[in-house]
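Only a single protein chain was left out; the remaining protein chains are all shown in position.
The first chain written gets the first letter, and so on, giving A and B; residue counts start at 1 in each chain.
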Amino acid sequence: MTALNTGHEAVSSVTPVRRRAATRGRAGLAGYLFVSGYAILLLAFGIFPTVYAFFLALTNDRGQFTGLNQFIKVAQDYRFAPAFLNISLYLVMWLLSVVVLTVVVAIVLRSRMRPRLSAIFRFLYYLPGALAGVASVLVWLFMLDPAVSPVSWLLRSLGFADFAAVLSPGDLPVILVLIAFWTGAGGWIVVMYGALNNIPDEVLEAARTDGAGPWKTAWHIQIPMIRKWIAYMAILAFAGGTQLFVEPQMLQTASLGRVSPTWSPNQLAYVFAFQHGDFNGAAAISIFLLALGLICAALLVTRSDLFKVDES
Amino acid sequence: MKSPEPAKPGMRRLVSRSAFALLSLSAAAMLGGCASATQSTPTASPSAAFKPAAQTAGSQITVWADSTRLPAVQQYQKSHPDVKMNIVTYDGSANGSTYLQTKVQLFDRTGNGWPDVVFGSPTDVTWASQPTSPSATAFAAPLDANLVPQQTLDGFAKGSLAPCQFNGHTYCLRNDIAQVVLWYNKTLMDKFGYQVPTTWEQYEALGEQVAKEHPGYLVGAVGDTNSQESYFWSSQCPAFQLEDPATLKVDLADGNCTRMATLLDKLIAAKAVTTQGFFSQGFAKDPGGSKVLMANGPSWYGQYLFNAAFKVPAGQIAAAAPLTWEGETTAATGNVGGGVWMVSSHSTNLKASTDLATWLTTSNDFQANAPTYPAYVPAAKAWLANPANSKYFATDISDVFQQAADLVWTGWSNTKFSDATAWSNVVLPALTQGKTLTETLPQWQTAITDEAKSVGYTIATK
């Protein structure tokens, strides 16, 4: 893709202004038709729900305007602070591990390993990604149960005599990071490897002739050159992490209730909506999460160069 | 590779402009007059006559049952092949699950999809007997309104339908009663030369003796989602005591709670009581059912736990009357579960649905062989007489069961939230971490109070 696009912007900018204006009308109408299907979906499932969530969060179930009262109400709920605390702890651990480990692994795979071997490693790391969602939680329920786990010796030596001990509330963020890392890290390693592959060999060669060792090259050349990809990964991992639902929900079921049913903010929103029948409160929680996500999205779109949409 | 160009300012401006618009919108919102954020409470009068949905004779009925009750429903289907049934397995509201409640909320919103007959917990009846929103109809049909003959309802054990009754109507049929008795392994007790205790003080002393003389053997377990009902309910601890429909008394500092906490702490420290649950994954493997000398637990422990799960051979397990406290004249005991069957008020085939619910709770065909002790008196008699039950136990358990059924303490109420949630996600993890029950009581108190408030109860502590 890189090679193909280089000439395009330059050429299009010299296109005579008059012809552009002429085609605008015809292509404009066609453009509307082409985007219409998508635009309807965007309106229905992107924009409208967002607006509706705001509307719900600012009113009560009688449709009266409540200002910020819904937000205050949910923020004062006894489950609110723990849920957001849980998710923050999880996010910190998850981001640290995913950023550090995937980058280190990708660099080693790229520069210190024979290509054939590296390909095998990448594939094996990537494979668990097929077990995302419910399947990954179920697999890890087994992995973490000393009664059936293939690493029960490890669990026991860490002081976990039974499944209940593994699932103590303090361990939960770690468990969720393990699950997320198991399914997600491989894909990111592959992507980071791809990004590293885009660095021309001459650059690395030049560094080597300058006497830079592999670690120096990694630190001074490779990491800076894939910096924006690391940022992209971090932001997507963050946005994804805020939405934890199925993982704690299934751990709650499998632990026979030892895990709180409102461990994550999304679960709390779910409880508000479907147990208390309070969709307005649930929407307020969603808005808090949405705000987090929107800040990320805005950061990514405005601050990074990843999504340049200004080609003319 | 070209160095990335900075985004054009036009783009940035657009983004920041829309962000600004959003901000000013919300700022405007904050300034307006604000109504209260509390939910309106459904004001539908429950006394209003029950209006069934349009009935279609012979239409299919959907049944939701837990996996333990599944064979019963299948048995009904086999003996009534003409009834069209769709049988769905779900968690049966065990362990404080709210699956049924959340799904009914959903059906109330969509206006269809309700199952016709469901197996649930007594907690479910608290919400199922009320509409979920002002426009909805309560999920559970009032069964006393021309659906189940009064004569049948009268056949249920005294008080067993209490969790089903709201505003003078009966919204469910009780599947089983789960009065707590003292289970013990008679063979082991005889072998060790122990007397079956009759008071908690004797139980405690025996537990400490077992710990010394036969380490590894257990006189109880507190790690199940319902252990609090076996112990604290039996101890008459005011943890979930409704003073009136809107006021809940939660006082875990009460002497009735602390005495049980102290007793269990001693036995846990002595390793005669485990903080694992009988129903936890690891228990069957290690230590296993053969190490259970005594277990204060519900009537269904006999068949369900000792026979089916622990596979203790016949002729070993026996039950003794609920323990009393020294100086107290009247014994009291707890109750663990005791499922209910509800019929949906939205069913288009109330006849078949009611017939199924009635059969499931009253027919000897199923109840006499059930793993649980029937709430319906004639079925309970048949259950006790069933050789599968009478032969399995080492002693005649009839008297103990019947006596205990009348001793269930009524001060532990059926609240709008499950009593399992706080116990299992606050107390049990603390015990697993090595904390004592006594030091966890304040946390438990807070958890129950928080939960109660969130569903609208006023809290009384004294």
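Please note the rule applied: contacts are C-beta pairs under 8 Å (C-beta built on N, C-alpha and C of every residue); 3 or more make two chains touch, one makes a residue touch a chain.
One rule holds in what follows: contacts and distances are computed from a predicted model.
Going by UniProt, what is the name of the one chain that was not included in the view, given "Heme exporter protein CcmA", "Sugar ABC transporter permease", "Membrane protein" or "Acyl carrier protein"?
"Sugar ABC transporter permease"
Could you tell me which of the visible chains the hidden chain touches?
Counting the whole assembly, the omitted chain is in touch with A, B.
Considering the whole complex, which of B:87, B:270 or B:459 touches the chain not shown?
B:87
If the missing chain were put back, which residues of subunit B would it touch?
1-5, 10-11, 14-15, 18, 66-71, 86-92, 94, 97, 99, 103, 106-107, 109-110, 112-113, 278-279, 281, 284-285, 304-305, 308-309, 371
What residue numbers in subunit A mark contact with the hidden partner chain?
Against the left-out chain, subunit A lists 1-2, 4-5, 7-8, 11-12, 15, 19-20, 23-24, 26-35, 37-39, 41-42, 44-50, 52-53, 56, 101, 104-105, 108, 112, 121-135, 138-143, 147-152, 182, 186-187, 190-191, 193-195, 198, 211, 213-215, 228-229, 232, 235-236, 239-240, 242-243, 245-246, 249-250, 253-254, 256, 266, 269-270, 273-274, 279, 282-283, 286-287, 289-290, 292-294, 296-298, 300-301, 305-309, 311.
Here is the rule we use: only the chains that are shown with their structure count from here on.
Between subunit A and subunit B, what's the gap in Å when you average each chain's C-alpha atoms?
38
Once bound in the complex, which stretches of subunit A touch subunit B?
2, 6, 54, 58-62, 64-70, 72-73, 77-79, 145-147, 161-165, 167-169, 198-200, 225, 228, 253, 256-261, 270-271, 273-278, 280-281, 298, 301-302, 305, 308-310
Going by the contact rule set out above, which residues of subunit B touch subunit A in the complex?
Its residues touching subunit A are 1-2, 4-8, 10-12, 15-16, 19, 26, 29-30, 32-40, 91, 95-98, 101-102, 105-106, 132-133, 223-225, 276-277, 279-282, 285, 420-421, 424-425, 428-429, 432-433, 450, 453-455.
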